[in-house]
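One structure is given below, represented as structure tokens, and several questions about it will come after.
Here the complex is missing a single protein chain, while all its other protein chains stay put.
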Amino acid sequence: MVVKNQCLDLEVFFKEREAVLKGWPTGQEVDLEEAVAYHKNLPQEKVMVNQLLSARRENKTLIQPRAGVALPEQHIELLKYLREEGEADLLPTTIDSYTRQNQYEEAEKGIKESRELGRSMLNGFPAVNYGVKVCRQIIEALEVPVEVRHGTPDARLLAEITLAGGFTDFEGGGISYNIPYAKKVPLENTIRYWQYVDRLVGYYGEQGVKINREPFGPLTGTLVPPSISHSVGIIEALLAAEQGVKFISLGYGQNGNLIQDIAAILSLKDLAEEYLKKEGYQDVEVTTVFHQWMGGFPQDESKAFAVISWGATAAALSKATKVIVKTPHEAMGIPTKEANAAGLKTTRQIINMLQDQILEQTRRMDIEREIIGKETRQILDKVLELGEGDWAEGTVRAFAAGILDIPFAPSKFNAGKILPARDNNGAVRFINFGNLPFSQEIKEFHQEKLAERGEVEERDVGFQMVIDDIYAISKGMLVGRPR
Amino acid sequence: MVVKNQCLDLEVFFKEREAVLKGWPTGQEVDLEEAVAYHKNLPQEKVMVNQLLSARRENKTLIQPRAGVALPEQHIELLKYLREEGEADLLPTTIDSYTRQNQYEEAEKGIKESRELGRSMLNGFPAVNYGVKVCRQIIEALEVPVEVRHGTPDARLLAEITLAGGFTDFEGGGISYNIPYAKKVPLENTIRYWQYVDRLVGYYGEQGVKINREPFGPLTGTLVPPSISHSVGIIEALLAAEQGVKFISLGYGQNGNLIQDIAAILSLKDLAEEYLKKEGYQDVEVTTVFHQWMGGFPQDESKAFAVISWGATAAALSKATKVIVKTPHEAMGIPTKEANAAGLKTTRQIINMLQDQILEQTRRMDIEREIIGKETRQILDKVLELGEGDWAEGTVRAFAAGILDIPFAPSKFNAGKILPARDNNGAVRFINFGNLPFSQEIKEFHQEKLAERGEVEERDVGFQMVIDDIYAISKGMLVGRPR
Amino acid sequence: MTAKPIVVLGVIGADVHAIGNQILEHALNDAGFKVVNIGVMASQKEFVNAAIETGADAIWVSSLYGHGEMDCRGLREKCQEAGIGDILIYVGGNLVIGKQDWENTKKLFLNMGYDRAYPPGTLPETAIKDLKEDLQKRGKSRWNWPS
Partner (left out) sequence: MTAKPIVVLGVIGADVHAIGNQILEHALNDAGFKVVNIGVMASQKEFVNAAIETGADAIWVSSLYGHGEMDCRGLREKCQEAGIGDILIYVGGNLVIGKQDWENTKKLFLNMGYDRAYPPGTLPETAIKDLKEDLQKRGKSRWNWPS
């Protein structure tokens, strides 16, 4: 199968749609025309795009948790609590892992078990099984916008049901919800699936309904160098824009070095706008998402609060449009609603205290921005070259060639040849470049930075550093120093 | 009574000493010669000066809690716990409020009630009542240095007993433990009392025993502009140096604006060294202490964790030699040992994650340093002028004239004419200068900064801002915006 | 207009926490009371004397530093001995040591004879509203409160 970056023909789209809706009985509940009308009747403050754009305008950082349980009543109760007690600005509905794999039968079992035990046996909310009506109960019970957050390679049916259900933001993308979330799903397939999702969002847009799309920024969440996640995010933005998507939030997972993290958020927006313009998508609005540390967390809750605070700090100082919040239970398991609210409140306090503070651009920050810019452009330009002008084809070929490569990812379509590690100040650099198309200048920059750490630690730059870095934050450090 | 900044004559000192030791029966336990020998036998790592100087050398920030309960067994257990579970680098013994007022009879009652109820009925450890031997039990039970922290206007007997008891650091000063901690004790008295304490420390030093002295930096803990606390700290350093003190830690209470806080710590050390040199004290070692936010805390523990983290962040980025840690119970009451350890662990995680990160000097930081430097010099030079060259006399006259003035202080010897408030970025400025001897340039700087806030908030610069700022952090903000 | 109701305000014991005291004075003034602020480190005797001398309608005792339980015991009895046994006495702050169950603490202080007790972080508004009501109940409704 070959996938081209072309706006899907409406006829093709509607034909495909029939099959998609047959994936599970609830598909039949979806009536596009009626759904458009439903959206148009939503109060303005329940529309994600409105909240994001006004936050961007006012230089504010909004806060959003992750949350999803198996039973609708409990899910609604949870979200209400996170709004009221946790002071969340935006809400999520995190989808369970069976639904993410389109295993709706398994999800049904999970619902049953959960009903019997009275507690959630699923790690998220199985929206497809519940269908449009129950989704709308969620939307109607809450006064703020709700986003679908998941990790689904083929999210066509999920998108149909949740968007008809009144959700106004949909996370994911053909790369970001494949390579970190799947083992053997071909990229051309997921890019195609997500063209469908984006086309659906584009279609809603053409009917006057504003829906936001958010590629999943953090990927594997673990030592992902900014240029890697930026490249993926920008490609997904371009693919979405081609399908008519007008509102895109691009995400980035905190690495922990403040300067690098701020530079990453600033450059992400600049680069995305640069490429969108260059490719002829003039009217796409880009907002940014900062994810608090996505790798392994400390088990101790007091220490987890510190990691959460540090994430909130970087989010506030980078003026990201929103921050996705972790909880003190992160290392242990899906949080209770109290723990979830605790993470939100810590974040809220930091965001508020830093709201009016400004960190100046410094020389180091300029250097980081420049490096991230150069790396991202070198990757993206090579992708386009490989695709002979087509971003979709280019992406498939670039992954095959290791030009795009995500560290620690489970997918067999990922080369897995690059190796990241922290430098002596905790910024994430490359130990191995794999086949990344970086210039000599860039490579030397990374090598020097890592050599500096090697000298301080009196050891070779190598895999043991990577392992130490993977554990570092959970063990109370940023840089994984030898013991 | 007139007090002069002159090294106490040893004969005078020893004569006074006899009376001091009669203040409570335990005074008779103190044998200076034996105490010197005891100190010389202490393991090097139990000596505060060693820990502070090596941290300063390695650019590390050490962490220290506050803690003290009525019963020795429980006190030792508490400190051990804070060391082991809380990972504290340095330990304290916080003294109860009766002892601080030399009300040893009341303290005795408190001990009795505590024994009967099995829980502490005192807000600290009554060291005088227990005497030298029990103090040494504390020192011997722990592997790190322990500091006496209190708030005692007349701490002569307390110093005698605790220093003979093996403590290697003693907090306080004639100004900083009077004006914020007393109502009607004349300044000349407390300066004289603290000359005694400093002379005692100087005497130990002459016998080869290194004891650290730490003026209490945060004063009233609430919106104290850096130049105010810097002036007090530097005067106390000069007074101490005159009595032969060689190791001084100068403190500063976090205000919340990162740039101002970093500038404050950096300028504190520079200014202190400048004045010590200028006044002929060449061999005094200055270290710095950063106090996490000392004003009203949020009641919500998750929010308190954020305030603690933010304090740890500023401490780490300013490279203060140590940071004094708050707890998630701060707004509610004296913390349980678990809550105390929680504050330490949060701080530890932040300090570790930021250990290797560097924030560059920026233009704004330079401006803040310059402003703090100018203000402090203008105050100090006027103090010296009023004292006709004598810092002690100058201090007494300066407080009488409002040249030195501490916001919100309870002492009737404090003019109480200055009024601080936050500017639009949260830095603490002056609304009223009282009689502070500031140049027109400085005054205009503050007025402009506050006018900017007034415009944003569309209200007059005035007392309502002060009230709003006093509550702000406890209500989840930094700047107390109008509702 | 009639005379303003009078409140004696102070921080009891060896307690020097001055900030809340200054804010309470300001808030009571704003609300139309006459405030007699005896400040921090006030003894029970000073509270009683100030109340007698000024013919006060209420006493507001603060205790922040943790010794409240020991310091506050007996104030009601001192007032009775001095012949002002039925004066309104409120208490607030961080009354006991540590984070304790508020209902127990409240009971403790009400049993000591305080008319009302307030937990940490109470805003002045809350207690001022109560005070106006309590005074009204005592037939002092004729005061004209600034609105």
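To keep things simple, chains are lettered A, B and C as they appear, and every chain counts its residues starting from 1.
Criterion: a residue touches a chain if its C-beta (ideal position, glycine included) is under 8 Å from a C-beta of that chain, and two chains touch if they have at least 3 such contacts.
Since the structure is predicted, the reported quantities are computational estimates derived from the model, not experimental observations.
Colleague: Please work out which displayed chains the absent chain touches and list them by label.
Modeller: Displayed chains contacted by the hidden chain, ordered by label: A.
Colleague: Which one, A:Q64, A:T93, A:S120 or A:T168, makes contact with the chain that was left out?
Modeller: Result: among the candidates, A:S120 touches the missing chain.
Colleague: Touch as defined at the start, partner being the missing chain; which of A:Q6, A:Q28, A:T336 or A:S439 qualifies?
Modeller: Going through A:Q6, A:Q28, A:T336 or A:S439 one by one, A:T336 is the residue touching the chain not shown.
Colleague: Which of A:Q103, A:N189 or A:N432 sits in contact with the chain that's absent?
Modeller: Looking across A:Q103, A:N189 or A:N432, the contact with the absent chain belongs to A:Q103.
Colleague: Suppose we count only contacts with the excluded chain; which residues of subunit A make the list?
Modeller: 97-98, 100-101, 103, 106, 109-110, 113, 119-123, 151, 180-183, 220, 222, 295-296, 299, 329, 331-336, 339, 408-410, 463, 467, 470, 474
Please note the rule applied: only the chains that are shown with their structure count from here on.
Colleague: Looking at which chains touch which, would you call it a line, ring, star, complete or other?
Modeller: line
Colleague: Could you find the chain whose CA centre sits the greatest distance from that of subunit A?
Modeller: Between subunit A and the rest, the longest centre separation is with C.
Colleague: Taking the mean of the C-alpha atoms as each chain's centre, how many Å separate subunit A from subunit C?
Modeller: A distance of 55 Å separates the two centres.
Colleague: Subunit B to subunit C: how many Å between their CA centres?
Modeller: Distance between chain centres: 31 Å.
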